[in-house]
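The following block contains the structure, expressed as structure tokens.
What you see is the complex with one protein chain gone and the rest in place.
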Amino acid sequence: MSDADDLEHADHPDSSQYIVIGIILAVFTAIEVAISFAAVPGEIAVPALIILTVLKFLLVVMWFMHLRFDSGWFRRLFVFGLGVALAIYAATISLMLYAGAATQA
Amino acid sequence: MNAVPAESPRSSLKILQRPKAETGLWSWITTTDHKKIGVMYFLATMVFFVIAGVEALLLRIQLAVPENDFLSPDVYNQLYTMHGITMVFFVGIPLGASFFNYIMPLQIGARDVAFPRLNAFSFWVFCAAGIFMYSGVLLGGLPNGGWFNYAPLSTTVGPDVSGYTVGGGSAELGTQVHMGRMLLYSIGLQIAGIATLASAINFIVTILNLRAPGMTLMRMPIFVWMTLVVAFLLLFAIPVIGIALWQLMFDVRFGANFFNPAAGGDPVLWQHMFWLFGHPEVYILILPAFGIISEIIPTFSRKPIFGYTAMVFAGVAIGFLGWGVWAHHMFAVGMGPVANTAFALTTMFIAVPTGVKIFNWIGTMWGGKLRLTTAMLFAVGAVAMFTIGGLSGVTHSVVPSNYQQTDSYYVVAHFHYVLFGGLVFGALGGVYYWYPKVTGRLMNETLGRTNFWTLMLGFNLTFGLMHFVGLWGMPRRIDTYAAGFGWDLLNLIITVGAFIIAGSVLLLIINMASSLRRGQIAGDDPWDARTIEWMTSSPPAHYNFKEVPQISARDELWHRKHAVSEQGDYVRVPAGGAGTVVIHDPDTDIHMPDPSFYPALAAVGMPIMGWALFTSGTGMIVLLAVGCVITVGALFAWAFEPMAEEGH
Partner (left out) sequence: MAEVTTAEASEEAHATSLGLSNEKLAMWTLLGSECLFFGALISAYLIYYTNYNGQPEISPALFDIPFTSVSTFVLLMSSLGMVLALSAIQRGDDRGFRIWILATAIMGSVFLSGQIYEFTVFVNEGMRLDTSPFTSSFYVMTGFHGIHVTVGVLMLITLWARSMTGKLTSEHSDVVENIGLYWHFVDIVWIVIFTAVYLVPYEQVGA
């Protein structure tokens, strides 16, 4: 479209950077699968898997979805939803699994 | 965003042509004008309001005397369930939507909402949901598990309650009936949720993106702020209930085990999911009324709103804190002392921003030149009644006290003070306030005052006394009660009160209908108001403003009508002093969104997909496919619909 959009896209990464990020994502996935197969003790495996997942999540959101390069409003809207989701569901899971006289067998 | 074909519109496919009717039925079905959609929302809401009101009257007739057999237990259960569902999902939410639709774009100086066709889609999907929900009348009965429809009552069909009445004693038929009712509940509310979610996104984008030049966020009227907060609450609350309903649908129709304790599922999960939605929902219902009240009180006090910034932040704070209090609906579930204490505390905290609002309204009136019009009476009445409801709410937050009150009529009294006293009174204030803007005529004030005082009387008789029967031990949702508990006389008076309310609502409808023809001509600004919707004609032209106003202050219109004198006082300037110059012919120069058939058509497919689940095997697949093709096909046609007139 018009100038505004050209400006918006001006500092987006080019194709070669996208491919590099794609490779990083593939490598991270490979490490994750390897951790799952190598019978790494749970105390190490679970945090490692979570960290890798968060990194993959951030790579896609920040680069592929351009959130790093775009208006702060987009970030605010998305982070708001994500934050509310994390907060209320973490609370719900804790209440369901650990609080008081749970009804679960 | 549409790809506009290069060829002339006539040569494109006939099916993709834009509708042309400007009057009559088709102009309403195909409209994308936010004002027409707002009016349709209001009328549909009134229809549902009357239906739910009649349901309430039937309930009250049944409870007027002990051991009454006016209604069978099964019918009673369906009626109280549908009263709650209808009032919350088909009156409360769309009533807010009707005000948002009509007023909000005018208040921010926009020509329409950001996505006019999506707006029409929201309305038609909402209608489809209502029709789907009430189609149970023909399909073996309406939902009967209460508006929060707790599992496992909803999911399990034990020795079935409906079996012996509707199924004629056949367990199998009873199971079918029960499943159908729960499908109506789960699918009907999912469809309504789609409508609500679409309009929430629409309103958020409209408010963020379509403000008039100079209208910064902190210059927006409080009503617009409350619209924004409500839209965000809907945006995040609807998905929670949406998934819970989706899971419930699989439980009742396909034998999934989310909430079925017999197979290891946990009914408490349903309660958490329901109230994670349900408590924000309370604020979704009441904040539009807060916004309306915040417009009426400054206008009729001739003062700017007291503590605008505090008002805005209190609204936003309610929006945030509203997420942290849901489990106070579940104190009696057995979450343990730590969780109960935590939620008791957050519940008490949320009274603080609410209190800020109440004190700010009082501060606005303090020292103002009050004009007690009907609109103002309703607004002040709403503040007073909501305060009573808020105070009984604080008593619920005290856990030991809550154990005594839960599931009693005290709770019924509480939420009717909040929702009837707050939402309905506030919204009726809005009706009297904006009716002249919508129709160009004023409503009758004498009838209006009678309407207000009879409603006030009937409301307090009905719900005020429910506090007492509740504390004297009467449980909610019982279809009858034995004589001699000391509830008899009060129940009779409550029923009389309910009929006074009904009479008052009748007065309102008469007033609205007769003022349409006989009301005094209003003019652009009958109330000497403060915000820019009163700058344009009444009713506004379809493009709202000939010239989008340049905003330089909160209460822009008031500032245009007044100037600062040498003594520093505001003095009125002659009309037209801050006039705007019309630089074009609005009918040709302002490009407004075209009408479209497809939003309404897309809505048609949804209940068909819903009804599919009432059948099985091939029939189900065929119906699902038909509904899916209608909806998806309409959405495709919508996406590629050309503009009605091109080449400019």
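Labels A and B are assigned to the chains in the order they are written; within every chain, residues are numbered from 1.
The definition used in the following text is that a residue touches a chain if its C-beta (ideal position, glycine included) is under 8 Å from a C-beta of that chain, and two chains touch if they have at least 3 such contacts.
Treat the numbers as computed from the prediction; the structure is a model and nothing was measured.
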{"item": "Contacts of the hidden chain among displayed chains", "value": "A, B"}
{"item": "Full-complex contact with the absent chain, from B:29, B:51 or B:269", "value": "B:269"}
{"item": "Touching the absent chain when the full complex is considered, from B:84, B:116, B:426 or B:448", "value": "B:116"}
{"item": "Absent-chain interface as seen on subunit A, which is shown", "value": "1-2, 4-5, 9, 12, 14-15, 18-19, 21-22, 25-26, 29, 32-33, 35-37, 39-42, 45-46, 49-50, 52-53, 56-57, 60-61, 63-65, 71, 73-74, 77-82, 84-86, 88-89, 92-93, 96-97, 104"}
{"item": "Residues of subunit B (touch criterion as defined above) contacting the omitted chain", "value": "1-5, 110-117, 197, 200-202, 204-205, 208-211, 213, 215, 235-236, 238-240, 242-244, 246-247, 250-251, 254-258, 263-266, 269, 273, 547-548, 583-584, 589-594, 632, 636, 643"}
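Note that in this section only the chains that are shown with their structure count from here on.
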{"item": "Geometric centre distance via CA averages, subunit B-subunit A, whole Å", "value": "35"}
{"item": "Partner subunit B, residues of subunit A touching it in the complex", "value": "73, 77, 80-81, 84-85, 87-88, 92, 95-96, 99-105"}
{"item": "In the complex, subunit B residues that touch subunit A", "value": "204, 208, 232, 235-236, 240, 261, 264, 266-269, 272-273, 276, 323, 327, 334-340"}
